[in-house]
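We show some of the complex, not the whole, and keep each chain where it was.
Chain IDs A and B follow the sequence of writing; residue 1 opens each chain.
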């Protein structure tokens, strides 16, 4: 059989977005003007805006310039986390980040997928969970549904397609377990 | 021998661009202001502009924000295709996209190369062809000269350096055939 994108139907998702069309529209331009736009480098203003749009964010969170966030009302960040320059949180579904988590520059968190086994190419979404102390390296991609156990590390440019064990260091595309992270 | 970029000469290419210097200049700023700039999220306007600059585009094509297109006059898109957020079509040479093709967010189509065996580092260009039903995943790269047979899939973050068989699912860097795509 063949793909038929004209038969694509994601109306079920629209009721699950969790925000009115107006709220989505206002957030879209807020994201463009204050987050993606590097002319605003002030982290505190961004944290306040995220909270205003429904994100739950702890203390001491730093958000660098150029960040792109899809739906702040589906974002949970603990305390003392860093969201690096040009990080892209494409959270159609919940992204839950613990405390002391570092997401380095250019990383992408991806929660949307398509069912390529269906001719209607149905949208599929799955949450991402990053436990305390996780480090998502620069220019990496975390795929939909991935849970990274506490203090897991995804090294530069790696693509995480599966869950990551606590204190595991993962490298490559697709990412594989390399060694144990020992701290202190 | 050594590379000598001061001897680089791509004047042969300038006559093959297929547009006047003025047209190139006007397109450059149109691309920056209406395509790359996420302040314009209206897909219909972008499709109209692409056609105005010589692209052939079918029905029901959706172009998301942040897209970067080199030469619209070297772009052919069928019907019911999606060009995702921040997709980069670097089409120094023709890019021909069938119908029902999805190019996901952050993907790059690359048509330019350099001959690293020559000290003059000559420019080499090669077209990209994506047949009906192809899915180019998020944050992937498709290299110059690649043809993807119908309904081929390039998974997240993969780098396609060779042709992709119809209904083949490819993963990794460089991308390799993983399994067959079964639909319906």
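Here are some notes:
Definition applied: contacts are C-beta pairs under 8 Å (C-beta built on N, C-alpha and C of every residue); 3 or more make two chains touch, one makes a residue touch a chain.
Keep in mind that this is a model prediction, so the values were computed, not measured.
Each chain in view is the same protein; 2 are placed here, and the whole complex, as held in this structure file, contains 3 copies.
The rule is short, and it goes like this: only the chains that are shown with their structure count from here on.
Chain A meets chain B in the complex at residues 1-6, 28-29, 32, 36, 88, 90, 108, 110, 114, 116-119, 121, 141, 143, 159, 161, 173-174. Residues 38-39, 41, 60, 79-82, 100, 102, 105-106, 132-133, 135, 138-139, 150-151, 153, 155-158, 169, 171-173, 181-184 of chain B touch chain A in their complex.
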